[in-house]
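One protein chain is absent from this view; the other protein chains keep their places.
Each chain carries a letter (A, B and C) given by its place in the written order, and its residues are counted from 1.
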Amino acid sequence: MINFLLKRLLAIIPVLLGITLLLFFMLRMLPGDPAQVLAGQMASPQDVEMIRTQLGLDQPVYIQYASFLNRLVHLDLGLSARTQNPVIQEIWARLPNTILLSLCAITMACVFGIPAGIIAAVRPYSWVDYLVTIASLFGISMPVFWLGIMLMIVFSMTLQWLPAGGIGTWKHLILPTVTLASFVVAFIARMTRSSMLEVLSQDYVTTARSKGLKENLIIIKHALKNALIPIITVVGLQFGLLLGGAVLTETVFAWPGLGRLIVDSILARDYAVIQGSILIFGLLYTLVNLVVDLIYAFVDPRIRYE
Amino acid sequence: MNDIDINTKNNDSDSVGDIDSSSSRGWAKLKRNKAALVGGIFLLIYIVCAFGAPVLFWGNPSAPDLINSLSPPCAKYLLGTDELGRSILGRILYGSRVSLMIAVGVVGVGLLFGVPVGLISGYFGGKTDFIIQRFTDMLLAFPGFLLALALVAILGVGLKNTVISIGISMIPIYIRLVRGCVLTVREEVYVEAARASGTKDRHIILRHILPNVLAPIIVQTSLGMGTAILFAAGLGFLGIGVQPPTPEWGSMLGSARAYMMGKPHVATFPGIAIFLAVLSFNLLGDGLRDAFDPRSKI
Amino acid sequence: MKAGMAPLLSIVGLKTSFHTLDGTITAVNGVDFDVYPGETLGLVGESGCGKSVTALSVLRLLNPSMTTIHGQVNFDGKNLLSLDPEEMRMIRGGTISMIFQEPMTSLNPILTVGEQISESLRLHEKLGRKKAWEKAIQMLEIVQIPSPELRVGEYPHKLSGGMRQRVMIAMALSCNPRLIFADEPTTALDVTIQAQIIRLLEHLKKGSNTSIVLITHDLGVVAQMASRVVVMYAGRVVEEAPVVELFHDARHPYTKGLLKSVPVLGGDKKTRLNEIPGIVPNLLHMPKGCSFHPRCSMTMDICKKESPSMIHFNKNRRVACWLATDDF
Partner (left out) sequence: MPVLEVENLKKYYPVRKGFLQRTVNHVKAVDGVSFHLNPGETLGLVGESGCGKTTVGRSILRLTPPTAGTVMFKGKDLGKMDRETLRKTRTSLQIIFQDPFSSLNPRMNVGQIIAEPIKNFEDLSKSKIRQRVAKLMTRVGLRSAQTGRYPHEFSGGQRQRIGIARALAVNPDVIICDEAVSALDVSIQAQIINLLRDLQEEMNLAYLFIAHDLSVVEHISHRVAVMYLGRIVELASARSLYKNPLHPYTKALLSAVPIPDPLVKQEQNIVLSGDVPSPLDPPEGCTFHPRCPMARDKCRTRPGYREIEPDHWIACHLYP
């Protein structure tokens, strides 16, 4: 178990190095002078010069990368060309909102998706199964931003039940959560269904039936626990899609999160902020996958006792 | 319990290993799959719209008609007009060309790089495999849409860059998929048999491995086209994808947001178009998987 | 066999069909046989002959939406096929239990051995959690697993194939069943481990009145363990006889062919093995008449037209073959 943990932790190191390398070269792949790029088009020559010396852009590339890493460790992501605030400050201000939204969405996705998938798998080819199958197919085919707009038209503008955007009360959270969760609910339901169907056809389920156990017990104790193992992995991977969807959902609902920050920065060519926020997204995603691995080990004794 | 298997599936000659071994049986199963059929029909309509846009819609989809701006559906404009009075129907029809082009282009980029690299990585293993795997790990450390977003930030907006960005973000998925399948197939006894009969590596890859990893690749191609359309529409919606005046569904939705208060139709129809296009690829992909690659999940 | 004794289980006209994409497959087609208290009945045949399906049909373990079962399974004065699902559930694992072929896949990988044994004890014997766990340890001891109090808390992947099969046996025995279906219990095991399991089953059999239906394709295992044998081919019973008579005086051409096609240790190496030509018929396209006639060396005209009815020589001896009418 401890070995497994260490292995997983160490496996992250190359990924982190990869993320930073990618981001480091991202700026250098842009046409033109990186100092100018970072300072923004409106910056004065003095500002540009200052950034150049500050970042050591006149030094060889590997030294530049080393100092880039060094600054990262000190949480120094540079200044936003748009607001002149430190990038880390811009990110801190928005990160909690994105995390809140993502957590609400993933919770909702699990709470609805897993039971829906189980019910569909337990009664295959029944009307419930068809309903779940079709609904989840619709879910994964629906553009989230369109769903968001439609929900807004119905619930905010026409019925006036919920606020159309912004942040504040729990009511503000409902529409963005539903929108963001829609895709993932559908995905998890599909995955749960196929995973359960497979597990239910395993020999040990027949063994459990031959012991005369109640069907509910077989489904929950013998089947679901085994089926959860692949589902957990998928939930982790889906978190990535969720973060991608967050960019769109936040834009639709004017939700002040990291996603919107990225979009605004791309439109404003504020590269220091783009770099910083993508880095944070990458770290977040890596962290989630690590947690998933840990849960995985917790559920599956074959890994626990490796 | 094995006995049941033998009775229901494997009994004797005609149906053993049926599940995915024979493509003719796969086709028969596909034809019986109603969902795939519906998907196929939608897809056909979609392709007809894309190729037949100039025949189906006379006129310029980008020509403004400011007098009739934001008109609701009427006889002249079946689906109404947008803020510049352009026919929404026309723009959706022409938009299908753009989205189909993107879908094909993106999956093309993914296949072109992902399949050969995945094959090599999986078949030969060793150091090459290690390096390729670290590279894909690195790309996969970013959620797909965010990777595309980052690439757009570097490359800039527009149709070509949209295709390249989303395409690159899909390459690691194909590499992983193909490599994983190759690793399984490589261990199959018939590959060992081919090696034992002195077959050259090149022939083993082409005759034995590729045909047997084709099914998941085809399934992923269909599903990947749906994802490509969703991603491209997302970028368009954010204003960093295909730029106006080129008719693109996502950017149509993006500009419709400002008018959704009183004129919901402007946002509704392009969304339905995206939804149906993606749905058709997903239905078809599901059907293909059930028919040809039933052991894989999702 | 045992005169005057009433059968414990009596299967009459069992017919099991699967509904598949390719059509309906009748895997078991009119099977009847009795099982008497305390005996070991061998159910023999090659893959696809319907022997496992027979057991699963009796226990009603087949997916009801994909199968139809006709006939009667009389057990203890009740027809199991017409019990309501709840009553049937209480019989499974309690009065009738089953041992499966694959010890590697038949145990749940994420539950401890103890949990898997004690859950049926809690259900059928109404034992408390602690009592059931203690009984589980006892059961492991009975099936001769070393240091049972340690093994009880382990997960199946830590055990060898032979150990897992012992756990399966412990599970099947835990609630003192009156009948056990053992479906190829030693097929997946190595020959020295098989010998251990056979010896264990025989040891457990002594001094208990439990009946065993031993389903296997291995004629050696049947010869050593069963007292009476039912031979199946393509979903039908073709012959039934006490074990010695079956091995030394088989009447059905299939049984004869089968016995002669097995190489015997120390047998004559010069002679070719007897082969039964052709392949087992596809259940979707069964031949007309006797289903064995295309492979039979003694086929007559009538064999191609009508399927033979069962000829009873005496209470324990019957054969379904047109040749058998002459009492040859």
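Throughout what follows, a residue touches a chain if its C-beta (ideal position, glycine included) is under 8 Å from a C-beta of that chain, and two chains touch if they have at least 3 such contacts.
It should be emphasised that the depicted structure is a prediction, and the values quoted were computed from it without experimental measurement.
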{"item": "Options C:Ser120, C:Ser174, C:Gln194 or C:Ser291, residue touching the unrepresented chain", "value": "C:Gln194"}
{"item": "Of C:Lys126, C:Lys206 or C:Lys269, the residue in touch with the unshown chain", "value": "C:Lys269"}
{"item": "Absent chain, residues of chain B that touch it", "value": "12-18, 20-23, 25, 188-190, 192-200, 203, 207-208, 211-212"}
{"item": "Touching residues (missing chain, whole complex) on chain C", "value": "46-47, 160, 162-163, 190-196, 198-199, 217-224, 243-244, 247-248, 257-259, 261-267, 269, 272-277, 279-280"}
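Following the convention adopted for this analysis, only the chains that are shown with their structure count from here on.
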{"item": "Chain separated most widely from chain A, comparing mean CA positions", "value": "C"}
{"item": "Mean-CA-position distance for chain C and chain A (Å)", "value": "52"}
{"item": "Euclidean distance of C-alpha centroids - chain B vs chain C, Å", "value": "50"}
{"item": "Centroid distance [mean C-alpha coordinates] between chain B and chain A, Å", "value": "21"}
{"item": "For chain B, residues contacting two or more additional chains", "value": "1"}
{"item": "Chain C: positions in contact with at least two other chains", "value": "100, 102, 106"}
{"item": "Of chain A, residues touching chain C in the complex", "value": "125, 202-204, 206-214, 217, 221-222, 225-226, 299-302, 305"}
{"item": "Chain C to chain A touching residues, read off their complex", "value": "59, 61, 65, 89-94, 97-98, 100, 102, 105-111, 119-120, 123-124, 155, 157-158, 168, 171"}
{"item": "Contact footprint of chain A on chain B as seen in their complex", "value": "1, 35, 134-135, 137-139, 141-146, 149-150, 152-154, 226, 230, 233-234, 237-240, 250, 253, 256-257, 260-261, 264, 267-268, 270-271, 274-275, 278-279, 282-283, 286, 297-298"}
